[in-house]
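Structure first, commentary second.
One protein chain is absent from this view; the other protein chains keep their places.
Lettered A and B in written order, each chain numbered from 1.
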Amino acid sequence: MNDLRVRLSQNAALLTAIVVFILFYVFYNMNHPRGFSVAVLIQNSNEVFTLAMVAMAQTVPVLMGGLDLSVGAIMTLVNTIASHLLNGSPMQIAFGMVVSLAAGAACGFVNGCIVVYGRIQPIIATLATGAIFLGLALFLRPSPGGNVDDDLSWAATNDLYEIAATYGFAQNGEAGWFQPISWIPVPLLLLVLVAVLVWLPFARSVTGRTVYAVGSGEGAAYMSGLSIDRAKIAAFTLGGFFAGIGGLYLTLQTSSGNADIPQAGAYTLNSIAAVVIGGTSLLGGVGTAIGSIFGALILRTISFNFRIFEIDPLMQPLFEGTVLLAAVSLGAFRVLRVKNTLELFR
Amino acid sequence: MSAPPKDPAQAHVQLTGVTKRYGGVTALDNVDFSCELGSVHAVLGENGAGKSTLIKIMSGVVQPDEGEIRLDGRLASFSHPAAANAQGIVCIFQELSLLPDLSVADNISISDPPRRFGLIDAKAQRRRAEELLARIGCEDLNPMSRVRDLPLSRRQMVEIAKALAKNPNVLILDEATSALTAADVDTVFEILRRLRDDGISILTISHRMHEIEAIADKCSVFRNGKHIETFQQGARSEGEIVQMMIGREITAHFPPKPPPPDSAEPMLELKKYSWEDRLKSIDLTVGAGEIVGLGGLDGQGQKELLLGLFGVLKGTSGQVIVQGNEVDINSPQDAKKAGVDLALIPEDRKTEGLMLPMSIADNLTIASLKRLSRGIFVDADAMTAAIEDGIQRMQIKVGSSADAVSTLSGGNQQKVVIAKWLMTEPKIVLLNDPTRGIDVGTKQEIYRLLRSLAETGASIVYYSTDYEELIGCCDRVAVMYDGEIVRELQGDEINERNIIASALKMDEAAQ
Partner (left out) sequence: MTTSAPEPATSRLKISEDNKPIVMSAGFIVVILAVGTMYTLYTQGTATLLSPEYLLQQLQVGAFLGIVAAGMMLVILLGHIDLSIPWTIAAGAMMATTVGGPMAIPVGLGVGLLVGLVNGLGVAYLRIPSMIFTLGVNAVMRGLMVAHTGGFAPQTAATDLMQYLAVGKILGIPVALLVWAVVSMGVMLLLQRTAVGKSIYAIGNKEAAAYLAGVPTKWVIVSAFCLCGMLAGLSGTLLAGYSTKAYQGMGDAYLLPAIAAVVIGGTHILGGRGRYLGTLIGVILIVLLNSVLSIMQMPESGRQIIYGTVIIVMLLVYGRGRKVTS
């Protein structure tokens, strides 16, 4: 019982995000003409997945007390790479997916190395590498387009039934045992898989623990004999990998690649907002990527509601910016509690 | 030496002829020291006596220049704290080393978490934390709690549990109780006694005499980097202990003190001045032309008092009366306003006193920019003159005033800090340990300067960790203990014996 209370209080920010999301989403469905239907759920999951990944990507450096301004760029670069590779034989497609994800991780690795060995501040380093990644993306896709395997694209953006029907297993999706799960949207399943198979193990690894430790107090982490450099590089690499998953999915969703610079910027901005809303401290040390997923869900649900109530979509950037400013400002009131002004300068 | 190694009466750790120098300063001078298993050993000495260096050497933070360390009779050397840990010597330093955002269990196992399939085994980690917490009587502490959410005393317990996770034979505590309340101290002592009974050797540094009486089996007194004497607790009276701690040779020469004035008009008056739980209802009056020293052990609120006066601390209460008017100082800007005319020479010149990469000229003038401006522009002539004047007044040895201040020696850097404030023509100068890490020559220049400032009618509040300075420089010394002024010494009362006795809060009878 005591444990439960401790866990609840420690995860208050995450729980708040989950509750807020549920309220917003139920409200949305209640007002949607086809609310609470699988079709709506599939559409929503599609729209959420990429941002959720980019938000997870942003979480890792933020937990360490840094910031990655290149997550949107990495996503865009992987999008353009995948738009060239996701076609041909199944082997070729599989190869293309592996290359895309590896490219994302490699971008993150480069960021990490520049930050650790070049001793350049994460913000300015990722601002610069972000430009390079976008340049590469523009080089790969000077104009939007691409050739993406239709089956894969279709299967990845619908429910499990369509996967089975497309690739012909479980009696084309008609098998009795398959029915209870056939409705699950693929992106939703992928989201859970990434969280469970990638994030949770990382958070429980020594390297993951070190990431939290560095964000909590680099000096104490050093004194405890933790390998800080390795954790920093790992954090950026994992961030790049998540952004890569986002880019890969974006390719499947849009069946094309587009080196859209404003879009990359918007994803980066929203990723920061999602991280903050999801309860991760910008000072590092506190939070989880799971929270950021819910931060992304909240941001997207807000725009779903915009759509339902036919609020001018032009108001959306304003809204996103305001949400971000409000979220960071709320966290800033700790300043008022500081009794020794000198502590503010540390 | 033929006794079995685990014989509790035999020295477990043995230091022989250990010497450690920092630059020209000898911190430890040919010290022999030993401690045994199953006993609590207290180390006493005034600031700078060499206690900290002793434990740093024992725990592998620094290496001795000369001498040897033996463990159970075997020669040992620790190149790194981890090496000392591996040999069973674990130190809990004054500054907490916990990661505030991680859980208690995480922190306890931070250096070597139990793993399963390559990942941290949360259950095993938790079990380990529970065992260790139970061992120190903190069964009620939930290992899942975040350290940030724990009160200071509980964090100290976690530190001890974390140290125990390394299976120490020797546990070193560097003023581990200084942040604790009396009740918490009792709990910690209970734990320490239990650990001692388990056969662990405990080495503790504490400044609180009654605590030493309560816990120690043996005491060692250090002075001037030398090991003076080790004796069974209770074998010496408090008076004898103080006698051992004092008796430093006077190395500096101080300018003569003027006879106490009959009635100096008060320049600065504090009434019931308090802040958080660090300053408790302080009453203090400083007259014009008077140098008042703040004494006491390090960390008893002296720094907070100076920072509070200078407007850095928020939420202070009580009255501050400057030159007869009650003032409300909320920032250093307020503090240097005309009519208040305060100046503060901060504790750490590298982070608080100077902008190291900037030029000497820029550093000298930064507090007086308004004074040196005409309209919106800085008056270049006035500035050059002021810089010349400042350099000359403090006899700062500079090549060019355009050089970065980081190129100067420590003593000259400190002179820049002081010259910067003299340029504002302050009436009250607060100094926070201004001679730390400075050569003797510069120190003496600073003493002379303080006296000459006082002679021109300025008031000086001077915190120093060096008792010798308080004795040599100050007209009056207010000794602080736990946020309170416990005693004010005047005239002939200002001697080492009185200062140390009041700093340790001994009864007057014991002196």
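Observations on the structure shown:
Methods note: a contact is a pair of C-beta atoms (placed from the backbone, for glycine too) under 8 Å apart; a residue touches a chain by one contact, two chains touch by 3 or more.
Quick caveat: nothing in here was measured; it's all calculated off a predicted structure.
Note that of A:V6, A:I22, A:L41 or A:A131, the residue touching the chain absent from this view is A:A131. Remark: the omitted chain is touched by one listed residue; of B:F78, B:F93, B:F310 or B:Y447 this is B:F310. Of B:I246, B:L356 or B:A382, it is B:L356 that touches the chain left out of the display.
Annotation: of B:A11, B:L279, B:I391 or B:I499, B:I391 touches the absent chain (contact as defined above).
Where chain B meets the missing chain, the touching residues are 310, 312, 331-333, 335-336, 344, 346, 351-358, 362, 365-367, 369-370, 372-373, 376-378, 380, 388, 391-392, 395-400, 403, 406, 420, 424. Residues 67, 69, 114, 118-121, 123-125, 127-139, 142, 259, 261-262, 269, 272-273, 282, 312, 314-322, 324-325, 328-329, 331-333, 335, 341-342, 344-346 of chain A touch the missing chain (whole complex, contact as defined above).
Operating definition for what follows: only the chains that are shown with their structure count from here on.
Contacts from chain B toward chain A in the complex involve residues 81-82, 96-102, 106, 110-111, 113, 115, 118-120, 122, 142, 144-146, 149, 275-276, 307, 312-315, 331, 352.
Chain A contributes residues 2-3, 6-7, 9-10, 201, 204-206, 209, 212-213, 215-217, 220-221, 223-226, 281, 284-286, 338-342 to its touches with chain B in the complex.
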